[in-house]
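So the structure is just underneath, and the comments pick up after that.
Note that this complex is displayed minus one protein chain, with the remaining chains in position.
Take a look at chain A:
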Amino acid sequence: MELVKKIELLIEKYFAAETTVAEEQELRNYFSQTDVAPHLQAYQPMFVYFSTEQQESYSKTVSLKPRRKKYLAWISVAAMIAIVVSVWVANPFQPNNLGTYEDPEIAFQETQKALEFLSANLNLGIEEIGHLKEFEQAKNKILKNN
């Protein structure tokens, strides 16, 4: 009975937040055993709960390396570089280098050669157009007959 009286007193102090850590330990010890006075049993879950909660531990290993989050930033940087490089390599607007002549004499000859080649081909085309005269004659005959 002595003990119960003491516990009652401690509980009163406990709810006024006036107990010391040692006194609170005493309360937890009392309530962790099965033989608890009937009128105090309502408090038992509270103290048993506090004792059991103390035992939970952090099961994961502590790693001091930054996690995925940081990698994601680096992956996006790498992706940007890859895009820029591929666009630069396959650039369709890149000007074609046609080369040039140092000596103006040779340059003139080459230009002339190129223009002659062009006009020769052009004349070839004009000869073919000559055949169109046949159509013209045929058309005029028909128009006259009418």
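The rule is simple: a residue touches a chain if its C-beta (ideal position, glycine included) is under 8 Å from a C-beta of that chain, and two chains touch if they have at least 3 such contacts; residues count from 1.
Criterion: contacts and distances are computed from a predicted model.
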Chain left out of the displayed complex - its UniProt protein name, from "Integral membrane protein", "Dipeptide transport system permease protein DppB", "RNA polymerase sigma-70 factor, ECF subfamily" or "ABC transporter domain-containing protein": "RNA polymerase sigma-70 factor, ECF subfamily"
Hidden partner chain, touching residue among A:1, A:21, A:89 or A:132: A:21
Residues of chain A (touch criterion as defined above) contacting the omitted chain: 14-18, 21, 24-25, 32, 34, 41-46, 48-50, 52-60, 62-64, 66-67
